[in-house]
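What follows is a structure written as structure tokens; I'll ask about it next.
For this view, one protein chain was removed and the others were kept in their places.
Going in written order, the chains are labelled A, B, C and D, and every chain counts its residues from 1.
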Amino acid sequence: MTPLDELLLFSGLTLVFLLLLGRFSYAGKVATVFYGGQLLFLAKMADRIVDGSIVTFSLQVELFGQQMSWRFDALSWFFAVITLGAGLLSSWYASGEWGERFRRRGGNLWLLNVALAANVFSMLILLGSGDLLALFIGWELVSWASFLLMTVAGGRAIQAAMRYITYAMSGAMAILAGIVLLWSHAGGLQYGQIIEVIPQLSQAQVWLLVALFGSGFAVKMGLLPFHLWQAAAYAETPGPGAAFFGAISARMGLYAIILVLVQLIGLARLSELMIPFTFLDMRDLWAWIAVLTIILPTYIALRQSDARYLLAWHGIGQGGYMLLGLVMGDALGSAGGLLHVFNYATNQAVLFFAVFAVMFRTGTADLNKLGGLITRMPISFFAMLVGIIGLAGLPPMNGFVSKWFVYRSLMIEGEPLLFLGAIIGTLGTILSVYKLIHNTFLGQLRVEHVEVREAPWSMVAPMIILMLLIFATGVAPGLVLDWVALVQSAVGLPVVENTLGGVELASGSLDMLWVVGVLFAGFGIGALLFYSGGRTRQVHQLDNYAGGHFLTAEIRYHYSDNFYAGLMHLIRPWYRGSFVWLESTLGSLLGIAASLIQRLYGALHPSIYLLVTVVVTLTWVLL
Amino acid sequence: MSKKVTPWLDNLLQEIEGIEIRRKDSRRVRIDIAADSLPTLLELLRGRAGYVHLSAITCVDWIDESQFELVYQLWSYESQSLVSAHIRIARDPGVYVSVFDLYQPAAFFERDIHEMFGVYFEGSPDMSKFILTEWNGPPPMRKEFDAEAWVNETFERKEYQPDWLKEITEQGGGIVKSPEEARQKKP
Amino acid sequence: MRPENYQAISHPPSNEYELNFGPNHPGIEGNYALKVKLHGDVVVAARADGGYLHRGFEKLMEGRLWIQNIALVPRICVPDPVPMEVCYSMAVEALNDMEVPERAQWLRVLQLELSRIAAHLFTFGGHAATTGMYTTMYWGVADRDQILDLFEEWTGGRVYHIYNIPGGVRRDIPAGFLDRVSHTMDYIESRLPDYDNLFFTNQVFVDRARDTGPMNQQQALEWGVTGPNLRATGLAFDVRRDDPYLVYDQIDFDIPTEAPGDAWARTLVRRQELKQSIHIVRQVVEKLPSVSGPVRTRIPNPLAWNVPPGETYTRVESSKGELGYYVVSDGGDKPHRVHVRGPSSMHAVQVLEQLAVGARLEDVAQIMFSLDACPPEVDR
Amino acid sequence: MSIQTLLMELVLMPLVAFVVGLFMVLMLRRIGAKLQRRVGPPVMQPLYDIVKLYGKKTQISHGWMHDIGIVMAVGGYVAAETLLPVPGMDGIADKGGLVTLVYVMMIPSLGLALGVGQCANPNGSIGIARALTAMLAYDVPFVIVVFGVAWYFGTTNLVDIIAIQQAGGVAGWGATAMPLLAIAGLFALQGMLGKQPFEIYIAPAEIATGPMVEMSGKYLGGLFVMQCFQLYTAGVLYVSLFLGGGENWLFFLLKVFAVVAIPMTVAFLFPRYKTEQMIRLMWKWPVMIGLLGLAFVMH
Partner (left out) sequence: MKEIDIPIEASVDRNRTNPLARVFDELVRFCRSRSMFMLHYCTGCGAIELPPAMTSRFDMERLGIQPMVTPRQADILLITGYVSIKTLKRVILTYEQMGSPKYVIGICSCTVNGGMYWQSYATAKQLDQYLPVDLYIAGCMPRPEAVLEGMRKLMDRIRSGEADGWKDYYRRYDWYLGNQQHLFGDDWQTPADVIGEASHYDLAGPGTEGEHTRLLQQCQKPLEPQQTFFQIGGSLEVKGESHE
């Protein structure tokens, strides 16, 4: 048995276990251990991956005379690590009091656990795909598994999930068309065959190919203009599911983009594809899509008043950085993009965990109904703090490093406008994450939250682990950069020469060990200075300046809604002008498609629906 | 510059019962009127004669007659004259109608009179306290409220007898006679 | 329990929040409060809260002699105290049917106009400071001090003069005083271009003040607004011209108006009034030497001065608008009733509340200062 | 470089920054005083203020994040100073570079924002919201400038940038080569220092000094220290990017004080804008000038 056999087998076993015994209260805890086991198998694979060799799956299937195979290379392995890590922590988070409450409130915990396991399993299959047919099957499995997880909450979640599956199906169609196109030329779907045939294709054919694959994968990734489904679908998913989705699910699209566009077609070929009537080529187009994906969703996030939606919109935006780094194609940029997959996953997971911890205690994620929880939930606050520093890309957390790589790459490549766009996105991120933490944890503590306490250990522990991870990989990004370098060599990108603290470059290097060291030395001096002053005494929040007036607990003086009002006065018309137009145009187009599909399936119960669709998918694939 | 109040207005006003008009000078007219007719008068003055500016509403406490006098000062930008309309209302219960629907500035004056004299104006938009929000005593502007007695009761006075003042007093200077004493001697 | 006065405007679950302007706030004029409820940075409700400066003047005056009250009245409006003295004196004179010597009338005009210049300089400073322009405030207050110096030489008091008494003024001007007045006027006039460059035509200020707290003529009349705020809506009404008192009918001056009625127009009207006041002061300086005679008529023993019964309403134009005194005498040595109609009692309460709604948080202080609200007049 | 020198530099650089910063605060107040036709504070006044504030008996805190916020605000700048080369001392400038410096400079703002947040005062929260908005406004021209400079010199290492400029004399200065970017940089500097007309987040008449509203004693003292660092950092950064850094301390300080005097003088001659007016201005002229300058540089 190869390690991949063991991994997939064990992952399937987890799924089967949960399907059969998931109703018992200990199932979640056991599943968590199982995810840990899967991670161990992955670790077992590590030495082979480091060697640059490929781990294969013993089972091979032949379909339409096509050999379907599965294997793990460094790229798959890197994504699999993140997937399993996210799965492990999400499952852990759900296994304790959170799951208990979820079940008591009438939630289907069994379905949640099963869907999570199904997601992990299908993602591993996708990541392991050794040819385009396997990729497509894996892709479909992932789509449906995601759909399953999205529907767990019911209600609005179902609507969002429906929207998602509409997008996913149309994306799958595009991918299928692309595969057919390739198959008709190459006569096979093995990666080797395709790499050979690509140079022989005409520009127009490659154009079509990129458009088909690109739009198909972009749907999953939530790239502009296919981003509209994602926020609602992820945000409405219950707790750990949202964290899992936010951390990794959308990155499957990135994985496929790397595989097809970077590995098979090649970035060089993309640069040759000119866009008619412009001076842009295909690569610029991707870069601009990436930048728009950074900016627009980030500024939509700025307006959200629900913490989950805010984070979900950021998830879309952060995808842009990864793509932007990758399309730059140089060692720094692609390293930054890949590193950001990891960094972002940790940040997003911890943020969702913190938000759901707050929800667990207060029952709401509405940013206008919270406030002042720092004194009640200090660890969740700290988790969110670490998360937002990472997400905003400030030192000393890991998000800074990946963004630094992307920026430096843009500077070296001489892309001022892309650089500016990326920075504007970062600034927007800073603005909205401060709003998130301010409205949740800072400011006035509401009367009804006076009794709130910190979340239980089962929820706090994953947060603490993630916090440590974020900080450690921020101080020593070299740990992850080693993996990233492996991925780069596996994919055929230039490899970044990293050190433990960052990167050495002639034109300005980064050494996070020093930067963080000095930063904390600075904090030390600041603290020394601070504590050299007199003793402090904490006062009550109502002992506060109010223009000389007396504050009482009944008065709401917490500034939360329309937080950046001054900015909004200027940019609100832009939302109306461009975003709404975009959404309504696309929405009406997609609405027609969605209504058609919903008319077909809308009346069915989700589980029957699932059964039917699995059957349909299988017959579709087999025939 | 100065224009007289037009004769037709005089005629018009004569029709209101119980009205007494006195001209003090070319720009000042005093009208005494029964309390019931005041809204009619104001409506006439505002609607027909251009007295759009309510300059002030004053309340005078005639405690001996057990009456409040309400004085409405109206100014016309066109004829440039000031009409003061005087009415008397009973001191108890001290209720009158608001003229807010005719003159918006009345809201402030009526609110002020309410907290200072305790006169309630029906139909005034806001009769809540404005100035004396933290005052629990009786309406202070009423004549029966003796502020000085209240102060003597509530506050202590600081004794101030420095040496230099004592010296002066000993020499026959300083305050030897209070104003009250000085006044007592003259009839 | 904390003080009961704090009436929250309304309570959650709305997302609006409350913010207090004042009484301890640089965005409020004097000791006054404006409680606003905001959504984002837009005011959705505003409520003025006064009474912090309440001393019960009207009650105090009923307990003091006619002449003693002269010392009390200037305290009612601190930045512009002279109109208070003049108006009260005029009321007592009217009750006594007393003639004021012509020279005293000219002196009163001089004092009124100097006081107006001082008050306007102070207002500009305050208005500029609400927009972060402290240099104007520093200059304006220092230049105002030049006028206070004149007052000090003339009356002995910098701020409160207790100079106008029923029947005239306390004493004549000192020797050579008129030269110093014209010199000071020259100085202030020479500073005006600096103010223009720094403040009135400063593009940033114009951007801030244009369309801020706009009020049209219709509204201004409805709300009983007077003074520069009314003139900024285009109506040329001035008590000095339309209901003349003292010797204003012998003086040549314009009534500046502006049409838009916003903060910018209000400030501009005051700026032009400053110029007019300087012009009036110059005329008085020219005229005074030719008017000779006593500066006051004899009054009876002030400690036992029984004023004949009657009532009167006198008004003057103060720097904030129409100031009125309604005085009732029952024939005793103390007033039976004195009612002070402070011009700010209109625009500092109702008008401010209405203009603030829908305004931006940035503009609330500016609206208040551009209305030139004077809280002690409201609280009395 | 031996570890001893490095350690000494790490201690000295913030210290120098603080002392120079104190004099900058003094200059700020003196310039204001001169324009307002008065004398102004005594020489040691900034120091008196800080010592007094740290020496207050009661120190009113609103919670531990309030404390940590101030520590971060001061500490972040202490760290930033070591990334900023001055004559004779490079610190760890070559370990981070320009981009890192820009981001480290955001740490104090973040710390302050969190600390103010816990004060639970709406004025403070509005102030922070405005400060972050202002950051969004001035950072756009600022990153254009940073990009242009990095592209022109081919490096983000400040030590190298300064060395390249000094090698060419005055003709080699960034301001000579990139005058348009230097102008755009001045706008960004004005915004970064938060002086009128961009003083939107202090705005005493509107939000009662915003972030400072609940700061007393050493908290306020920390902010005063931070102001020293902020003035110094902004000045030195500008000098390093455009005016050839410092050949020696005399010229270096002359240049830094001259640069900082510009926004200080402007500050006392203008009222403040509204938030959206500031953003509109910042995204219009400086960005236009900056992009034009960038186009020249990249040609």
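The definition used in the following text is that a residue touches a chain if its C-beta (ideal position, glycine included) is under 8 Å from a C-beta of that chain, and two chains touch if they have at least 3 such contacts.
Everything numeric here is computed off the predicted structure, so don't read it as measured data.
**Student:** List the neighbours, among the chains on screen, of the chain that has been left out.
**Tutor:** Contacts of the unshown chain, counting the full complex: A, B, C, D.
**Student:** Thinking of the whole complex, not just what is shown, which of A:A243, A:V350, A:I374 or A:L481 touches the missing chain?
**Tutor:** Residue touching the absent chain, from the options given: A:I374.
**Student:** Please pick, from A:V495, A:L513, A:V539 or A:I571, the residue that touches the omitted chain in the full complex.
**Tutor:** Touching the chain that is not displayed is residue A:V539.
**Student:** Determine which one of C:V159, C:L192 or C:V247 touches the chain that has been left out.
**Tutor:** C:V159
**Student:** Considering the whole complex, which of D:M8, D:V51 or D:A295 touches the chain not shown?
**Tutor:** For the chain that is not drawn, the touching residue is D:V51.
**Student:** Which residue numbers on chain B touch the omitted chain?
**Tutor:** 132-137, 140, 145, 147-148, 150-151, 154-158, 160, 162, 164
**Student:** Where does chain D touch the missing chain, residue by residue?
**Tutor:** Residue positions of chain D that touch the missing chain: 29, 33, 36-42, 44-45, 47-49, 51-53, 55-60, 63-64, 204, 208-209, 212-217, 220.
**Student:** If you put the missing chain back, which residues of chain C would it touch?
**Tutor:** Touch with the absent chain occurs at residues 1-3, 5, 13, 23-26, 30-31, 51-56, 59-60, 63, 71-72, 75, 78-79, 122, 125, 137-139, 141-142, 144-145, 148, 158-160, 376, 379.
One rule holds in what follows: only the chains that are shown with their structure count from here on.
**Student:** Given the two chain pairs A-C and B-C, which is bridged by the higher number of C-beta pairs in contact?
**Tutor:** B-C
**Student:** Taking each chain's centre as the mean of its CA atoms, which one is farthest from the centre of chain D?
**Tutor:** So the farthest one, by centre of C-alpha atoms, is B.
**Student:** Once you find the CA centre of chain A and the CA centre of chain B, what distance in Å lies between them?
**Tutor:** 73
**Student:** Quick one: chain B and chain C, Cα centre-to-centre, how many Å?
**Tutor:** Spacing between the chain centres: roughly 21 Å.
**Student:** In chain C, what residues contact two or more other chains?
**Tutor:** Chain C, residues with two or more chain partners: 3, 17-19, 25, 41.
**Student:** For chain D, write out the residues touching at least two other chains, lowest number first.
**Tutor:** 122-123, 126, 208, 274-275
**Student:** What does chain D use to touch chain A in their complex?
**Tutor:** 10, 14, 53-65, 67, 70-80, 82-83, 92, 94-100, 103-104, 106-107, 110, 113-114, 117-123, 125-126, 128-130, 132-133, 135-136, 139-140, 143-144, 147-148, 150-151, 154-157, 160, 200, 208, 213-214, 217-218, 221-222, 225, 274-276, 279-280, 291, 294, 298
**Student:** Provide the residue numbers of chain B that touch chain C in the complex, in ascending order.
**Tutor:** Chain B reaches chain C through residues 1, 27-28, 52-56, 58-61, 71, 73, 75, 77, 80, 82, 84, 103-105, 107-109, 112, 116, 128, 130-134, 140-141, 145, 147-148, 179, 182-183, 186.
**Student:** Please output the residues of chain D touching chain C within their complex, sorted ascending.
**Tutor:** 32, 35-38, 122-123, 126, 196-197, 199, 203-208, 268-275, 277
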